[in-house]
Every structure is written in structure tokens, then in C-alpha cells.
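A single protein chain has been omitted; all remaining protein chains appear in their positions.
Naming follows writing order (A and B), and every chain is counted from residue 1.
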Amino acid sequence: MKKRPVTLQINGSDYEVFVEPRETLLQVLREKLGLTGTKQGCDIGDCGACTVVIEGQPTLACLTLAVEMAGKEILTIEGLSSNGKLNPLQQAFMDEGAVQCGYCTPGMIMSATALLNRNPHPTEEDVRCGLAGNLCRCTGYTKIINAVMKST
Amino acid sequence: MNLPWFDYQAPESISKVCALLAEAGERAAIMAGGTDLIVQMMQRTTVPELVIGLKQIPQLQYLSYSETQGLKIGPMVSLQKLANASVVKDNFPVLAETALMVGAVQHQFMGTVGGNLCLNTRCWYYNQSADWRRSLIPCHKLGGDTCHAIKGSRSRKCYAVYSADVGSVLFALGAHVVLSGSHGEKIIPLGEFFGGDLIKPTIMAKDEFITEIIVPPQRLSFARYYKPSLRGAIDFPKVGVALVASAENKDYRVVISAVDRKPARFKDLEAMFSQSEISAKQVAEFAAEVTSRIRTVANVSGSPAYRRQMVKILIKRAFTEMGVAP
Partner (left out) sequence: MYGFCIVKCLNTMDANKNMNAVGVPTPQLDAASKVTGRAEYCGDIFLRGSLYGAVLRSPHAHARIVHIDTSRAQKLKGVVTVLTAADTPRIKFGRRIKDEDLLAVDKVRYVGEEVAVVAATDKDIAEEALELIEVVYEELPSVLSTSEAFSPGAPIIHDAYPENIAEKYVIERGDITAGLAQSDCVVEETFNVPRVSPGYLEPTTCLASIGENDKITVWAPSSSPFRLRDMIAHVLDLPASKVRVIKPTVGGSFGSRHIPMNALLAALISSHTKRPVRIEANRFDEFTMSRPRLAATIKLKMGFAKDGSILAKETEIVADNGAYTDVSCFSLETTAQRVDNLYRIANILTRVRLVYTNLVPTGAFRGFGNPQMHFALESLLDMAARKLNMDPMAIRHKNATQKDDITAHGWQISSCALRECIDKAGQASDWDTKRSTWPNAGAANPGTAGRKRKGIGIACMIHVAGRRTMKGFWGSTAWVQVLRTGKVTVISGDADVGQGCNTVFVKIAAEELGLPVELVEIAPLDTDNCPYALGSYSDRVTILGGEAVRLAAADVKRQLIQLAAEYFSVAQNRVLYEKASLRVMASGGEPDSGSDQTAANQSIHIFDLVRHFDARRGQQPLLGVGTYAPEGVVFRDKKSRYGNKAAAYTFAAQVAEVEVDMDSGQVKLLDFTCAHDLGRAINPLAAEGQVEGALAQGIGYALGEEVQFTEGHIANPSFLEYKLPTTRETLQPKVILVESHEPHGPFGAKGVAEPGLVPTAPAIANAIYHATGIRITALPITPEKVLAALEARREEVGTIR
């Protein structure tokens, strides 16, 4: 299948890529653009590890076709810190011990980013609902929730 | 894993979609949010040659309400948009609540009302990877003539179940869909829409697609959907029970999802509630009768016996919460 050019706006920069329609955004990020911060956990949208933020909305990159994302503002984990400085949410994750193996962390932080954009002062219940699509097997979510609550 | 190869088009108008469908028919698949189709393609249960994406058509994304026409929903309205729109929260709060029960937040932003309505029926023997299914002969849904959920191959029925939460509630609300194709437009009540057969549960032809969902104006005294699932997110319903009671006619609609290839409704049994006063005894009889007509098999999460029991329990719970003394 012939590849087609698509310009993706990621973390404020433009990337022109040649993709087959079947390539997911997850594959393009990781394999074509070297942006491996977004993680692959299950490929079918069950775990949230691949969550990125597209036009403010938490989106599963494994269920998103790259060809459909032209012109949309995409934010990945690599786009959160500026000049090497962690943003408050990233800092809170670190400080609160919300990071163990770290594999769910990028997706979790992106979901939390989208949540805080929608609702800057969530209750614990709101945070649990907002992150329910992001599985973590290491932390039991306790300190993740503390971190999100702390950074509001 | 890679998705299979397919061609992709994103037309910018409804008529262009119709033209593509007229030409490609069986070889094409419509993609709304992608949360169902892409998973099916990954598992190779659906392998279209052409994927037609609807994201470039603004006419499919509106949401409006009027007293005379009711709620008009473009099929590409996301579940999150449905849940947060004031016209929905004010007039049909059950839709807003139910939309937030689907999957998790990401699926609610990506997934659409049209997509949920058209959710493919589900079964543990169907919704598996190609590798997993390799050692089984194709079942009814895959073009064969057996069912693995029922041991032994003499079953002539497909037991895959309709598991769409919002779709079931739309059905309970008496919604209609507008189907567009090269024939033009036709408006079909959901009851008829779900009048397909065991392989193709909806009557939607391969050259048409949903361009509008209409929930007729109605005053409701009670409308709620109950979704027992083992977890509070991600899961499909073990069963679903919707109770919609209208204020004027005192008619009661009970819809059960995830027990049949379409949302199930037993109008003849609903006639039990023609009197203005409903008694607990009537509710119990109704619940028992409905349950006796349902056959559940071991093909989704939740034991068949429990799922049938929950139908009975939730029907009673719904009527109790509506106001019938237990």
C-alpha cells in the first residue's frame, strides 16, 4: 500500500512522515520518530500505556491512525518538560513515590494532564475516574493519586 | 503487531461517503472513533480493503435539541461530548450517565455515539487474536456453521451478544436512525434497525451508514441504566438493564443488553404494567418472566447463571428506585 505524506504537529514541532494508512500513531511515534516515551502495553486499547493528549483529549495512540492526525496538536510525554525542567505534575510523581517500574508512568501522566486541563481541582473520586483507563501493576495507584492531588 | 493493509479515505461530505460505499460495498468498513474497528482489525476478525474515516465531516458532529423534534445526535459525537452537553443532561440525563460508563475516559473521548450503536456483537470465541482462533473451525460469525460457546457443533444460532451501553439506552428511549446511502435517506426505528439475523444483527446494508440518531421528545418520569461489570472501568457489561418510564402514557420500557445479538425488549410482558399502580408482585412476576426468556451461555465475562440472576435483580432494583415499594 502506497505511503502518503502526513505532517504531524508533536510537542510544538512539525514532523513530516510517510506512512501507510495502517500505521498507528503509536508506531509512528516510537519507530519513525524515536519518541519512545509513549509506551506499548497491549496494542488494543485495554491498558492506557500509550495515552497521549490530542487537542486536549486523552487519546490511545495504539487505536489512532497516524493518517487521521494531520493538523492536530499532539502532546506526548516528551513535550511536558521545558529546558529540562520538570513540570509540576512530573515533579509531584517523582516526589510522591508514584514511580516504580515507570512503564505506566508516561501514559498515566498524560491522562492526568488531560484530566487537570478539564478539571483543575478534582476530588479523589474524579482522579480515580480520570485515570481508570491507565493500568498500573506496581503501585496500587495510591501514590499516583497522591501525586495528582498534590499538583492541583 | 501490525494492522493488516488497507486503503484509507476520509471524505469530506456525506454524499462522497455514499459514493464510496456504493462502489466498495462489502470491501469497505466505516471508521468512526476506531476503538472497535481497529481492535477488530488487529485481531483480524474484520479485514476491510478500504477504511472510510468519518472524522472530516462536520455535519456528522452536531448535537441539538428541540421540544418538537427531540434530541438529534450526529453519529460522530463523542461519548464525552454526549455526557457533558447540557441539552443531554437536561433532557436525557440517562444518556449522559451511561456514556460515562463506557470503557474508560480515553474510550469516551475517542468513541462515538454512532460507533457505540453499531458495536459488533461480542463473544469469547470471536474476540480473540487470529492465532488463538486458528485452532478452532470458523464459527457462524466468521462464516462457518458452528458455535463454540455451545459445546458441540449442532447449534444453528450465534450467541454473540450486543454489549453497547449507550446503544441499548438509545433503544430504550425509542430512538430512530437515519441511514444514508446512494438510495438517499431513510429513517428507521431502532427496533427495526436491530431486526437482522444471526450473522448480521442490524439491517444496515453494506452501502449505507448512519448519519443521524434521533431521540424523540418525551417526558420521562424515570430513566436509568444498570451495568454490572466486575470492574468499574474498561469492562463491557455482564448484562445491562435499562428502565425507561414515560410520564404521560405511563408506559414502561425495559431493555436488556448483553443477552442477545440485539438489545432485548419484551413488549408483551411490558403490557403487565398497563394499570397506573404497579405492585412489587407484578414487578417480580415480570422479572421472572423476562429472565425465563433469556438464554445466557458462557461466552462473556460473568457466569451464565449469574447474568440471568442479575437481570432479575436489576429489574426489581430499577422499579424500586423508580418508586414501586419493594
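Going forward, a contact is a pair of C-beta atoms (placed from the backbone, for glycine too) under 8 Å apart; a residue touches a chain by one contact, two chains touch by 3 or more.
Here the structure is a predicted model, which is why all the values come from computation and not from measurement.
S.K.: Which listed residue, A:5, A:56, A:71 or A:97, touches the chain dropped from view?
M.R.: A:97
S.K.: Which positions on chain B touch the chain that was left off?
M.R.: These residues touch the chain not displayed: 1-2, 104, 124-125, 128-129, 131-132, 134-135, 228-236, 301-303, 305-306, 309-310, 313, 317.
S.K.: In the full complex, which residues of chain A touch the absent chain?
M.R.: With respect to the unshown chain, the touching residues of chain A are 30-31, 35-44, 46-47, 49, 76-78, 80-81, 86, 90, 93-97, 99-106, 109, 124-125, 127-129, 131-143, 145-146.
The rule is short, and it goes like this: only the chains that are shown with their structure count from here on.
S.K.: If you average the Cα atoms of chain A and of chain B to get two centres, how far apart are those centres in Å?
M.R.: 29
S.K.: For a test of understanding, state which residues of chain B touch chain A in their complex under the given definition.
M.R.: Listed in rising order, the residues are 1-8, 10, 31, 34-35, 38-39, 41-43, 51, 53, 55, 80, 100, 103-107, 109-110, 232-234.
S.K.: Please name which positions on chain A make contact with chain B in the complex.
M.R.: Residues of chain A touching chain B: 1, 20-24, 27, 43-46, 48, 51, 57-60, 62-65, 67-68, 111, 114-115, 129-134.
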